[in-house]
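Notes follow the structure.
Here the complex is missing a single protein chain, while all its other protein chains stay put.
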Amino acid sequence: MSEWLTSLKTETPQEGFELAITLARKGVGYTQPSAEIRKKLRPEYEENADSLTAASQVIAIHYQTVAAANNYWK
Amino acid sequence: MSEWLTSLKTETPQEGFELAITLARKGVGYTQPSAEIRKKLRPEYEENADSLTAASQVIAIHYQTVAAANNYWK
Amino acid sequence: MSEWLTSLKTETPQEGFELAITLARKGVGYTQPSAEIRKKLRPEYEENADSLTAASQVIAIHYQTVAAANNYWK
Amino acid sequence: MSEWLTSLKTETPQEGFELAITLARKGVGYTQPSAEIRKKLRPEYEENADSLTAASQVIAIHYQTVAAANNYWK
Amino acid sequence: MSEWLTSLKTETPQEGFELAITLARKGVGYTQPSAEIRKKLRPEYEENADSLTAASQVIAIHYQTVAAANNYWK
Partner (left out) sequence: MSEWLTSLKTETPQEGFELAITLARKGVGYTQPSAEIRKKLRPEYEENADSLTAASQVIAIHYQTVAAANNYWK
């Protein structure tokens, strides 16, 4: 896979949150590399409350990592 | 997305908890940007015990981050 | 919401555990503010083994935070 | 509830693991205080592979806390 | 239960991973002490993709603990 992540550093906590979202999606992308299939699956979870909560949880886990990498933007 | 998070610092542990809730909801909001669809899904999980526990879990994960960022309000 | 959390400090590890339970419940309470609906849902998970395990897991996550805040009561 | 937890310190990593199990069970016990109902639910998860994995996960989370409290028994 | 865990220290990151697997299995073993029942349940999760992911998750949580105990084998 081409280069997509060179640093966990971000300017702000919000950019860090957006990086956490990228990491969560990349975890899916490496597991299911077909963009077509991922697109097909999107409606399945985007309109399911529990699936959205699960997606939010993966983001939360990555956000712990990104926040620590940025010393919590202190 | 417009600016919604400039700091993980809060005055009190309770405000930190409320920030954790915001982070959990933002994780959903970025995944399903349509406020209309999110509203439609709300009854699905707000009256389901397991969905509420799952939501509470995402909050708990974010609260770990927020609490660390505030040095546990020591 | 009125003030319910002013400190993560507790006297003992057991009080810390009980605070973790409060935090887990608050996560549910903020998501479903109606005490009536929460009461209606109680039998749904209180007599379901997997729901109880899930509830115990949220407590475990919060207990990590509370224990760290208290320097593990060392 | 009477006193059941006075310290997270244990002599060995194995005793720490057993304390983690106690903590996981207490999380269930506080949520469903009836020993009778808990006993009734036991067969439901004790013979279900996914329930056992979930129980093991709660233990794993508590073990992180107990291990940190004991400085990993270094 | 007889002694099975005297240290979280391992020589290599791979041995640490294998210890994490042991810890995950012990969590199941303490919850369902019957080796016979555990054996009966094995096909249930060994051929189910989601069950395997869940098992891998428990290992991941324990691996965090083991890696920290070994200062990440730095």
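Just so it is clear, A, B, C, D and E label the chains in written order, and each chain counts residues from 1 on its own.
Everything that follows uses one rule, which is that contacts are C-beta pairs under 8 Å (C-beta built on N, C-alpha and C of every residue); 3 or more make two chains touch, one makes a residue touch a chain.
What you are looking at is a predicted structure, and each value in this text was computed from that prediction instead of being measured.
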Residues of chain A (touch criterion as defined above) contacting the omitted chain: 1, 3-9, 23-28, 30-32, 37-38, 40-42, 44-45, 50-51, 54-55, 57-58, 61-62, 64-65, 68-69
Contacts of chain E with the absent chain, listed as residue ranges: 12-14, 17-18, 21, 45-50, 52-57, 59-61, 63-64, 67-68, 72-74
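The rule is simple: only the chains that are shown with their structure count from here on.
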Length of the line joining the C-alpha centres of chain A and chain C, rounded to whole Å: 27
Chain B and chain C, separation of their C-alpha mean positions in angstrom: 15
Touching two or more other chains - residue numbers and ranges from chain A: none
